[in-house]
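What follows is a single structure, and I will ask about it in a moment.
A single protein chain has been omitted; all remaining protein chains appear in their positions.
Letters are used for the chains, namely A and B, taken in the order the chains are written, and counting of residues starts over at 1 for each.
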Amino acid sequence: MSARWLARKLAAAALTLVFVLAFNFFLFRVMGDPLNQLARLPRATPEEIERLRAAYGLDQSLLGQFADYAKDMLTLDMGVSQVTREPVWNEILTALPWTLLLVGTGTLIATLLGSWLGVIAATRRGRRTDDSLLSFSLFTYAAPEYWIGILLILLFAVAVPILPAGQQMTPGVEFSGPIPQALDVAEHLILPATTMTLMMLGQYFLIMRSSMVDVLTEDFVTVKRATGLPWPRVVRRHAVPNALLPLVTLSAISFGAVLGGAVTIETIFSWPGLGDLSYEAVQAKDFPVLQGTFFVFSVGVVLANLLADVLYFVLDPRVQDA
Amino acid sequence: MTKLLSTARGRLSLSVIVFFALMAIFGPLLAPDDPRASSLEVLEGISLAHPLGTTENGSDVLSQLLVGARVSILVGFAAALISAALGTAVGLAGGYFGGWTDRLLDALENWFLVLPTLPLMIVLTRLLSPSLIVLILVIGLTSWAGTGRIVRAQVLTLRERAFVERARALGASDLYIVRTHILPNTAPLIFANTVLIIAVAILSEAALAFLGLGDPNSISWGTMLEHAFDSGAPSAGAWWYVVPPGLCLTVLVLAVALLGYLFEEQVNPRLQGRPA
Partner (left out) sequence: MSPLLEVTELTVRHGAEAIVDGISFTLEAGEALGLAGESGCGKSTTALALLKLLPEGLAQSGAIALRRDGEEPVNVDRRTEAGMQRVRWRHISLVFQGAMNALDPVQRIERQLIDAIVLHEPVGRAAAAARAAELLELVGLAARLGRRYPHQLSGGQRQRVMIALALACRPAVVIADEPTTALDVVMQAQILQLLERLREELGLALILISHDLAVLAETCDRIAVMQAGRIVECGPVADVFTAPQHPYTQRLLATLPVIGSTRGGLSQSQSQEEAR
């Protein structure tokens, strides 16, 4: 039964990926005029343009172009950066770990902190702790994340210069080993990761809080208490695990927004991830890179949703029988 | 509306929104200086001449702030309207006609709900060359899925109700049924959701502007933050340049979002605790 469910989810994800591929193709090929890129070449003669058209495959039918595109993508041939002349895939591969580090750290802390605060607020509903936590999370939810990042820079890198204001490592320094280097990266990670966490914290807190409030009204919570369990244990062992389930779904659905935040946050901190890469590509009108990063972002969203489905399946026995 | 004014939160949100609306309308008149006028007092702090300091060009921050309200609010509002119209159309079509139309539209909707919105907006704006119209269109065309889902769910519920069946039995056309029966019942939901979309749209414009994709000829709170960051205001410690635009954005978005949630509470029978 579970194997069938998994197969179905994988098939759906694969279908979505095909759709992503088509979407990406139409977005750039149909909406953007590829000849834009060709026009960058100064004084290209008509014959040269025709040759480039053929080289790019632009003289083929749309379907033919899409087939070419799909084939290229499957072999990870995303073209070459217009700026650096490096293969797009290489640039993406270099940038990917940094984004994973940033997004991963931010998500981890936001989930832990958000759930913990959400539980506290739900069990102290209506009181001052709850109100102040609500106000705080609403504020971070509404505030633009890049603004928060700049404020953090102002506070902790300029006014009280204890943390670096950008980049992932101190430039020009030779590290004596992997551990000092890792520590340097960690130091540079603090502000960007804090910004990322604050961006996500509000939503996670609100969802956990409302989820806990719902779960606490369920009969089984009273039953557990009736069997003689102390209230803290009822909350911890029975209410919280049930309340965490919507959080899994939420993190999947909001992953798209998280990636958007990665773009702006990496930009302000010069964090060399995919977001920063996109930003540079936007500034330089480097369309191959832009298309590549957008594709990776889309794939990321599909994978995140798949991962959340699997996680939910593992955590909720009711899904296993669906 | 009166129910809203009865709650403290409602009154607060409305007053904030009215405040910013007035700023948008009268801002350029109230601005003490020409927001684009440059001077030699570059990145200077708070003074009597410049209550919120100056920019990297020596322009008056306060003037820019007052003028910038217009773009931020205008784009937010217009984009939300487009988004609502598109979302309603899609939701109606899918929910009412069902079958393959619905399945296709629903899949499209689900995709738009999860996709990386900001990267998509970035790509579209870059492809089309930034301008106010492009911004409004791009934001509107990427934010419709939320409304679409709500409308579709509502239409599915209403479609099976007795009064719709009766109307159909009497020979009413689909258009008539949609216009007189389905839309009026769905309108409150659309309205509440649109208010929330306005908040998202305002933030989207600011984010796009911040990344350099805003209208190059306008001043908005987003472009202020963009110029502040690009010119090194943070390193120079020029907090007067950075704090006001972001604060305005935050406060306005909070007020609009709160208002949206209040509307939603009133309109959504489930949230009220009444049986739907």
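In this section, a contact is a pair of C-beta atoms (placed from the backbone, for glycine too) under 8 Å apart; a residue touches a chain by one contact, two chains touch by 3 or more.
Computed from a predicted model, the values in this text were never measured in an experiment.
K.L.:
So which shown chains sit in contact with the chain we cannot see?
P.N.:
Contacts of the unshown chain, counting the full complex: A.
K.L.:
Give the residue, chosen from A:M169, A:L229 or A:V310, that touches the chain omitted from the document.
P.N.:
From the options A:M169, A:L229 or A:V310, the contact with the absent chain belongs to A:L229.
K.L.:
Which parts of chain A face the unshown chain closely enough to count as touching?
P.N.:
Per the touch rule, chain A residues meeting the hidden chain are 218-220, 222-231, 238, 241-242, 315-318, 321.
What we mean here is this: only the chains that are shown with their structure count from here on.
K.L.:
Which residues of chain B touch chain A in the complex?
P.N.:
107, 111, 113-120, 122-124, 126-128, 199, 203, 206-207, 210-213, 225, 228-229, 234-235, 237, 239, 242-243, 245-246, 249-251, 253-254, 257-258
K.L.:
Sort out for me which residues of chain A touch chain B in the complex.
P.N.:
By the definition above, chain A touches chain B via 16, 19, 23, 27-28, 31-32, 138-139, 141-144, 146-148, 150-151, 153-154, 157-159, 165, 252-253, 255-257, 259-261, 263-264, 267-268, 278-279, 282-283, 285, 290-291, 293-294, 297-298, 300-301, 305.
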